[in-house]
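The other protein chains are all here in position, but one chain of the complex has been omitted.
Let's look at chain A:
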Amino acid sequence: MAATSMAAALAASLPAPTAAPTPAAPTYEAIPASMSKVIDIEAELPLQVVQLDGLVVTKIIKHAREASAATVHGLLLGLDLDGTLEVSNSFALPHHVSDEDEKSAKSSARYQASMLRSLREVQADDSVVGFYQATTLGAFFNQNLVEIQAIHQDKLRHGGVVIVHDLSLTARGNASFRAFRLTSSFLDAYKKSNFSTSSLVNHRLTFSSILEEVPLQVRVNPLLASFLGSLTKSTPSLLPDATPETATFSVLPPSFSALDLGTTGLTKNLEQIIEAVDNYRTEEGNLAYMSRQIARERARADNYVAKRKEENLARVAQDLAPLPEEDVARLFKIPAEPSRLESMLLLGQIDSYGKSLESTASSAVINMFSAKASI
């Protein structure tokens, strides 16, 4: 913890600390002594846990349910304190059809900027700490996510996190949120934009080492807790002849959707696996084609060099001046080794589909046996 104490010493020694991690407070206050250990100016404390506010949970779920697009994005706002990244607010990003990229990127940036300014005015947290994405059946591996997160990890304090929300799990009664960041080895390879086989070997990259999971916890503030408490309290119905369903009235009766015997998402999940495998096969085919191309070009180049050498030997034997060794690279265009990023991401997608299928199947087995036991 040398770095931590150094940060603390630094915080204490600065005469007028440029305190707030957010630029929200224009008048800087001195950091109180009790807080000097937990506020790190240089973002040196490692990120240990992501804390998601109840408001953000409902906002993400609502956005994901209502959006028509396949993938749903939004920005997370909050601040970090003592290794905990507190996500206290979020807002949805407009969905763009990607035909006019330049224009949509600009208007999206304007939207973000004015939204942040507006939120600052009502004293909400306004520093971006990451983004969220909603998917179905755990398929969050895609180029888009990796690209955005790579940019964030460069620009934001602590690199930011991406929170993945699984819509299909939530529909089955288990609201699921996970926080991820890119691993340093992947980021290194990504910055060099080099995903050739040798680079993958050097960085020890497989699909499972692209993202690292950050522990995530959900928090409810006391005001919200009391509100939820008043919602879940059940009051007996006033009607004397009420049916069992209406005898007691509660806004939030206990739900048992996890015990549903139906296997609704199963066919969809299987279809998605097949589709992902097909995509992967196509991608592998492309890769194989390209590597054959490379091999062929290389063989031709080698052939040419060997022939030229032989010829020169013959000419030397006949006391003639040797022909110049021409630049092989200029004569033969050997294509660059293809990037394996896409195929790696596809494998990751197949894996996560498989994982979600597995968990569905295992809970289905338990459900079946419990149903059988009750008969």
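Here is the rule we go by: a contact is a pair of C-beta atoms (placed from the backbone, for glycine too) under 8 Å apart; a residue touches a chain by one contact, two chains touch by 3 or more; residues count from 1.
As a convention for this text, contacts and distances are computed from a predicted model.
UniProt records the chain missing from this view under the protein name "MPN domain-containing protein", selected from "DNA replication complex GINS protein PSF3", "MPN domain-containing protein", "Small ribosomal subunit protein mS40" or "Vacuolar protein sorting-associated protein". Touch with the chain omitted from the figure is made, among A:G173, A:P322 or A:P335, by A:G173. Among A:S184, A:Q217 or A:T282, only A:Q217 touches the chain that is left out of the view.
In the full complex, chain A makes contact with the omitted chain through residues 51-55, 57-59, 61-62, 65-66, 88-89, 91-94, 111, 114-115, 118, 121-124, 167, 169-178, 197-198, 200-201, 206-208, 215-232, 244, 247, 251-252, 254-259, 263, 266, 270, 273, 277, 340, 343-344, 347-348, 350-351, 353-355, 357-368, 370, 372, 374-375.
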